[in-house]
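Complex shown without one protein chain; remaining protein chains in place.
To keep things simple, chains are lettered A, B and C as they appear, and every chain counts its residues starting from 1.
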Amino acid sequence: MSHDKEIDTLIAEIREFAVSRDWEQFHTPKNLAMAIAGEAGELVAEFQWLKEEESVRKALSEKKFSDIELEVADVAIYLLRLSDVLGIDLAQAIRKKMEINQARF
Amino acid sequence: MSHDKEIDTLIAEIREFAVSRDWEQFHTPKNLAMAIAGEAGELVAEFQWLKEEESVRKALSEKKFSDIELEVADVAIYLLRLSDVLGIDLAQAIRKKMEINQARF
Amino acid sequence: MSHDKEIDTLIAEIREFAVSRDWEQFHTPKNLAMAIAGEAGELVAEFQWLKEEESVRKALSEKKFSDIELEVADVAIYLLRLSDVLGIDLAQAIRKKMEINQARF
Partner (left out) sequence: MSHDKEIDTLIAEIREFAVSRDWEQFHTPKNLAMAIAGEAGELVAEFQWLKEEESVRKALSEKKFSDIELEVADVAIYLLRLSDVLGIDLAQAIRKKMEINQARF
């Protein structure tokens, strides 16, 4: 039986990138949480002067879409890196939170 | 040959949750970017008074670790939802950004 | 001649609050920047599901307005505290940035 390892593979690639640059010393959970907040700030800034209807895919220029895509990737990269250094099983954490949300809403 | 569909499966689960509550109307890219920033703020707040060495896995209480895990999940859920509504292939976007980073650093 | 000291007075009140609780040890610039990001996340979350026209003063309930007011205050408190510990003259910094903006736009 094959197991999905898509997230683990991405995490390993991101870890390798950090390790090969000797960045592990900077990648404490505290610092990575800051990096996520920083990148989330850049992502929200992409949308701040757009009306809601201007923010949908078909209303975005290719340039704007590509900028947003890379900001989304930046948040994801640090989120996967934080999950790695804290030993969080991200898919499991998402499902745990979804169950809580199911009970709440 | 089996393809990894772990991220697509999570995205579909999150979409189903939103659709069944008629929340699609709220889930514009602009609003989802705000939600990511909001959850990233809650995540960074978990770490704000901890020293770096207090933020590592073995120094965290089970309660604190669980709180952090759920905040990480919240950021991830909205990031996957935004990827869904914008039609971003998240794994591909991450690799595209990693290549840019490889060239830069 | 009277000098305006409104901001300095607020800063002194906030400092006194922190000092009397022995919180100066936590109020490093790094940590205060995190606190600002955390509170900014709570502020943006107040607006995330509102349409732009629902976010204006006259469309907000008294309860919602009061919640927003307190989140604005939270960001301001940590911003004044950070200015204090770093020795930033906030009014002067704002005017310096406004001049840069004047030249840019």
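Keep in mind that, in the parts below, contacts are C-beta pairs under 8 Å (C-beta built on N, C-alpha and C of every residue); 3 or more make two chains touch, one makes a residue touch a chain.
A quick note: this is a predicted structure, and the numbers were derived from the prediction, not measured.
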*Using the definition of touch stated at the top, determine which of B:M34, B:L60 or B:V75 touches the missing chain.*
B:M34
*For subunit B, which residues touch the unseen chain?*
33-34, 37-38, 41, 44, 51-52
_Positions on subunit A where the hidden chain makes contact_ = 26, 31, 34-35, 37-42, 44-45, 47-49
_Those residues of subunit C which, in the complete complex, touch the missing chain_ = 2, 4-7, 9-10, 13-14, 17, 21, 28-31, 33-34, 36-37, 39-41, 43-44, 46-47, 50-53, 55-57, 60, 65, 68-70, 72-77, 79-80, 82-83, 85-88, 90-91, 93-98, 100-102, 105
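One rule holds for everything that comes next: only the chains that are shown with their structure count from here on.
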*Roughly how far is subunit A from subunit B, going centre to centre by Cα mean, in whole Å?*
5
_subunit B and subunit C, separation of their C-alpha mean positions in angstrom_ = 27
*Would you please write down the residue numbers of subunit C that are in contact with two or more other chains?*
34, 37-38, 41, 44
